[in-house]
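Removed: one protein chain of the complex. Kept in place: all other protein chains.
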Amino acid sequence: MSEHIMSSKFYYTIWIALLCLTVITAAVSFVDLGPLNTVVALVIATIKALLVVLFFMHVKYTSEKLTKIVIVSAIFWLFLLLALSMADYATRLLS
Amino acid sequence: MFDNFPLWPVRASAGAGNIDALYIFLVALSALMCVAIFTMILVFATMYRRRRGVEAEQIEGSSALEITWSIIPLGIFMVIFLWGAVIYFHERTPPQGASEVYVVGKQWMWKLQHEEGAREINELHVPVGRDVKLIMTSQDVIHSFYIPAFRIKQDVLPGRYSTAWFRATRPGVYHLFCSQYCGTMHSGMIGQVVVMEPAQYQAWLSGGGTTGSLAASGESLFQQLGCPTCHRSDTQGRGPILAGIFGKPVQLEDGRTVIADENYIRESILSPSAKIVSGFRPIMPVFQGLLGEEQLNALVAYIKSLSLAPAGAAGKTSLTPAGTSSQNLKE
Amino acid sequence: MLSDSPIAVEQHGPELLHHFVDAEQQRDAASLGMWLFLATEVMFFGGMFCAYLIYRYWYYNEFAAGSRSLDIWLGTINTAVLICSSLTVALGVRAAQMGKRKLLVILLLLTIVFGFAFLGIKGIEWYDKYKEHHIPGNSFNVDDLIKDYPQIHIDPRHEQIYFSLYFAMTGLHALHMIIGVGIFMFLTYYAWKGRYTPKYYTPVEMGGLYWHFVDIVWIYLFPLLYLIDRKPLR
Partner (left out) sequence: MATAAITTERENYLNKEYGIRSWLLTTDHKRIALLYLASITFFFFIGGFFALLIRLELLTPAGDLVQADTYNKLFSMHGQVMIFFFLIPSIPAVLGNFLVPLMIGAKDLAFPRINLLSWYLYIIAGTIYLHCIVTGGVDTGWTFYTPFSTAFSNTRVIEAGISIFIAGFSSILTGLNFVVTIHRMRAPGMTWSRLPLFIWAMYATSIIQLLGTPVLAITLLLVVFERAFNLGIFDPTRGGDPLLFQHLFWFYSHPAVYIMILPAMAVESEVVACFTRKRIFGYNFVAMSSIAIAVFGFLVWAHHMFVAGISLYSALVFSILSYLVAVPSAIKVFNWTATMYKGSISFTTPMLYAFGFIGLFTMGGLTGLFLACLGIDVHVHDTYFVIAHFHYIMVGGAVMGYLGGLHFWWPKISGRMYPEAWGRLAALLVFVGFNLTFFPQFILGYMGMPRRYWQYPPEFQVLNVLSTAGSTILAIGYVLPMVYFLWSMRYGKIASDNPWGAAGLEWKTTSPPPTFNFDEEPEVTWEAYNYEQIPAPAEVNVER
């Protein structure tokens, strides 16, 4: 997949970014942002996950489209599970 | 036709006819489809059976045909969906002012209590022509309350209420089944529904030595548990005023608004902290584990009765047929 | 358990297996297989995320209180430990690509050390929960939480659901870590024997994908379990 080899400096940069994001997400949780707390936590987690997937797992540099399709489908199916279950739970109080 | 070989279930409720009509429509449609497809297969199989020297004719397919036989079925399906949805909506929406029967399922029997106070086990007596709303819960596993003659079925869940309703139209004795597998004697969890003429029903009702209405026993329980200390009828109480809340929207502490239905009242007794009413402190004790399902039903019935008569006249017996009591509800 | 299988196929035959046309086909097959396996893993954890979502929506107070009772320091340190291990894995794959055998072995060993560190810290956290009687079951007791957070109204029954999910999710994640450590021990052994070359390092790459995936699961578990509500109580 990853035909060209990345410099180790590049990996260290990603690593520092991940550590910083970890500290930020832990620190932000002590600040009262109302419902935004959850949003911020999930956004940071998603950024971190993206960093890992794209750079550590080399998805950014792969020429193989199929890998990306597999990832997107997995996320889409997870979304189906969560969304369609919540379709029941979120509307129960209405009926 | 034959007594021991019936082919069609008795029709004994107001809603059953609609369901039968849709069912007959679907049977006819299916039969038509089957006949069409099977005839085609039979005709092709005979006309084009293998013969020496006759080759098959290669046909690629036809997009026009494919689209036709996708769109037309989809259209028919949408008709079926809408028809079924309308019936379902009707089945899931109990009419205002229906008289209420509380049902508790347990392994392996049905315990029922009328709002007038009469208790029954594995039997339900109802008069012809009255809307009856079933408020059901289970003490253990999931059961399902099923009366084929009325074409109604509803799973009965532990930990919450589910509801169903019917209006019986034909006197007689009908099956009551548990249709959700619930353990060893699942098939023994059956009973009967006795539909009577209103006069007979009144006689039956007064024949049983009941101890007053369900709401009345709820009221005495309410006193016993000391609820009135906080839930007073004036605004000085530490708990919300209960009179008139049933069926009304309630503003919660966290900003949400919920309708105070049976499940809300139930949850607020068992686990008061789950939904705190705006302006109150979460100080009410938890009653989970302290109340049996039937006691809980009585309390719920009592609190609901407070919304029927503003003066808090507990023990109101509602024997009036459907329609008249709905005016009370509207206040 | 099964996750190591795409690797296992090739551990026994570093050369081209008979049924593949060429090395590239073999490598592409392994890579696709691993990604598909990770997709199934997403759904495996997805079932628990679904339960989590629903109960958090229902019992927010109890989830918030349970979250406060976890040690945020240990949680953050553990997240950092896993991120470090992901770095060593990424560098390890790079070392394999460049054919640096010694560096590869060292990085793989470091990953294993980080793996054990994570599991150790997790063990300490669980032991604390055991001492506090926060493990669901007959001796479950959250009177301490009710006392500590008088502002939050806690129903002990619902608190048990939070802790049930906490143990199920972190437990299955830890199981994946243990499997990962096992895989990396294999990889280290073969790396030390010099089996992986710049031409053939698919097992290292596949093991790395698995390890990164387990890392990502934790990246989500950390905010979802530890950071639900930490803002100052009113």
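Note that the chains are named A, B and C in the order they appear, and that numbering of residues resets to 1 at the start of each chain.
Rule of thumb we're sticking to: contacts are C-beta pairs under 8 Å (C-beta built on N, C-alpha and C of every residue); 3 or more make two chains touch, one makes a residue touch a chain.
Owing to the predicted nature of the structure, the values given are computational and were not obtained by experimental measurement.
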{"item": "Chains still shown that are in contact with the chain withheld from the display", "value": "A, B, C"}
{"item": "Absent-chain contact - pick from B:Ala14, B:Ile142, B:Ile259 or B:Leu291", "value": "B:Ile142"}
{"item": "Of B:Ala98, B:Cys182, B:Ile245 or B:Ile265, the residue in touch with the unshown chain", "value": "B:Cys182"}
{"item": "Residues of chain B in contact with the chain not shown", "value": "2-9, 18-19, 22-23, 26, 29-30, 33-34, 37-38, 40-41, 44-45, 48-52, 54-63, 65-66, 69-70, 73-74, 77-78, 80-81, 83-89, 91-92, 107, 140-142, 144, 146, 148-149, 151-155, 157-160, 162, 175, 177-188, 190, 271"}
{"item": "Positions on chain C contacted by the hidden chain, ascending", "value": "1-2, 5-6, 8-9, 12, 17-20, 25, 28-29, 32-33, 36-37, 39-41, 43-48, 50-51, 54-55, 58-59, 136-138, 155, 157-158, 160-161, 164-165, 167-168, 172"}
{"item": "Touching residues on chain A - with respect to the absent chain", "value": "66, 73-74, 77, 80-81, 84-85, 87-89, 91-92, 94-95"}
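Convention: only the chains that are shown with their structure count from here on.
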{"item": "Interchain centroid distance [CA atoms averaged], chain A/chain B, Å", "value": "43"}
{"item": "Centroid spacing, where centroids are CA-atom means, of chain A and chain C in whole angstrom", "value": "15"}
{"item": "Residues of chain C engaged with two or more neighbouring chains", "value": "58"}
{"item": "Touching two or more other chains - residues of chain B", "value": "none"}
{"item": "Interfacial residue positions of chain B with respect to chain C in the complex", "value": "271, 273-274, 276, 282, 286, 288"}
{"item": "Residues on chain A engaged by chain C in the complex (per definition of touch)", "value": "1-2, 5-6, 8, 11-12, 14-15, 18-19, 22-23, 25-26, 29-33, 37-38, 41-42, 44-45, 48-49, 52-53, 55-57, 64, 66-67, 70-71, 73-75, 77-78, 81-82, 85-86, 89-90"}
{"item": "Contacting residues of chain C [partner chain B, same complex]", "value": "58-59, 61, 153-155, 157-158"}
